[in-house]
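Note that one protein chain of the assembly has been removed; the remaining protein chains are unaltered in position.
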């Protein structure tokens, strides 16, 4: 079986991701590489962490390289995390890999990437993707054991990153906008169980009020938002609260861009009530 | 030989297409997958149909997955179409696959995708790409027979999609803008034979007048437009009517963006006359 590598960065479309691919394939010519995305907003660690968390459960077990690394060239550590599912996550120790590791069954063991024989001979200060992360992934894909990357480190020493937990109160569910997808749907940080705990069991078609905190002024009030299974539950342009493909709550407009219309981005607080 | 899968969607660059790739490769690890485009405008079925029609003749015979699916979660059917060339087209029954099927020799037989053993165990209401279309393609790529996807359906029952035919009159060719490519060239819905039928046999260098219907006000008149084989037939910025790489008529400006300059998009009517 060909080794599988997934690859996520904020490198954009200017050749940097391709250079990393070239390095991986120079070492492991037969690897099967899938680009998750190279369109993560520059330096947006939480956005990268969300996309990685969302994607890895659907990838074959393998090596997952993720690089959103504003600290490149500092003493932040490059790490490899082996998951209970058997994957190896490769990237900087800045929290980027943590939600994905949890999603893949949790952390088995962690190593710092320090074996210079598995790096490129000359290492730049600004492109560890090419010089450290890609060759490490290549050597793993070519059959090298995980202990080859470098020594074990305590998982407690890793930089953590957690998404905020929803706040469930009687009649109110408080959560956050975690991610805006390319359709403009706003993925939230709560699950249908949380909604039911706050508002009781809801029949499809129930009308809700959403309050979204702005950066200035008071919250944006959006009503009615229909609780429904699919976009066909509301008319064109209508607002829908639904369960997204990751099993989380999400707010979307039928065939329209909710996030652009509302000027909402990741990080905003969202409050959900019955109308 | 490795199974071949091409893949076209309106998913954009946020990881959804990669998730589908991951699902396909989890089932058929050795498949060769080519992304045709994930930049189709959201919900633009006709644009997706055009790109698929344009691309599939140049792809190896294989499986072609296309998803532009505003009706996801409704009762629109997921279908597979086997072509006379031997390909299988996979996607929603909304017309998206039809021009490509015709281009690949026509429809051999059609099946509805209903075998739940070839879908993911849990199916979301909003991401059939991941849960239905990708695993179906994976199972076909892994060697499953076409009859495994589900039962035959009548091809007459499919939602059709046809591009409008050109209107040939003495001295006037009427057609439509079907697609704007990334260079801003406007691909039209007529062929050089239609032009000759309307205007007679034209020598390279002949000057034409094009009238392009706007959404408001009268038509935009563009003259002269030179009939020629290549962009070198006109000066920089000059307007050229040429035979595009699909064998259709197209309007372009030499090293400039015709569609942006003229504010023309797909769907506009275009009238071509001698100047």
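We call the chains A and B, going by the order they appear; numbering starts again at 1 in every chain.
Going forward, a residue touches a chain if its C-beta (ideal position, glycine included) is under 8 Å from a C-beta of that chain, and two chains touch if they have at least 3 such contacts.
Since this is a predicted model, take the numbers as computed values, not measurements.
Undergrad: Just one of A:1, A:125 or A:156 touches the chain that is missing; which is it?
TA: Within the whole complex, the residue contacting the unshown chain is A:125.
Undergrad: Specify the residue from the set B:181, B:220 or B:273 that touches the hidden chain.
TA: B:181
Undergrad: Touching the absent chain: which residues on chain B qualify?
TA: Interface with the chain not displayed, on the chain B side: 1-2, 4, 6, 8, 32, 34-39, 51, 54-55, 58-60, 181-183, 229-232, 242-245, 247, 255.
Undergrad: Please identify, in ascending order, the residues of chain A that touch the omitted chain?
TA: Within chain A, the residues that touch the unshown chain are 11-16, 18-19, 21-23, 25-26, 29-30, 42-43, 70-74, 124-127, 130-131.
Operating definition for what follows: only the chains that are shown with their structure count from here on.
Undergrad: Let me have the rounded angstrom distance from the C-alpha centre of chain A over to the C-alpha centre of chain B, please.
TA: A distance of 32 Å separates the two centres.
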